[in-house]
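Sharing a structure here in structure tokens format.
A single protein chain has been omitted from the complex, and every remaining protein chain is retained in its original position.
What follows is chain A.
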């Protein structure tokens, strides 16, 4: 089972420069711990005290996981997870 995870530039030092890596798990929390096994340090940059860090946004198929179920959000094969730093929108 493979889930594609897109990694922001700032974290690519942990993925050997890879823009996207693959992982597995039934929930986002499991996926992150699976990724951390192959890319040590990644989990710590994303999660703090059992929650996503404040300035980290994680999207499952472009939808913000904070509105889906947070770290307990169900993920499955073929999903795309995108990690991005929080930024101010534009327009504006």
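Following the convention adopted for this analysis, a contact is a pair of C-beta atoms (placed from the backbone, for glycine too) under 8 Å apart; a residue touches a chain by one contact, two chains touch by 3 or more; residues count from 1.
Everything that follows uses one rule, which is that contacts and distances are computed from a predicted model.
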Tell me the UniProt name of the left-out chain, picking from "Peptide/nickel transport system ATP-binding protein", "Type-4 uracil-DNA glycosylase", "O-phosphoserine sulfhydrylase" or "Polyamine-transporting ATPase". "O-phosphoserine sulfhydrylase"
Which of A:29, A:43 or A:84 sits in contact with the chain that's absent? A:84
For chain A, enumerate the residues touching the unshown chain of the complex. 8-11, 45, 53-57, 59, 62-64, 66-68, 82, 84-92
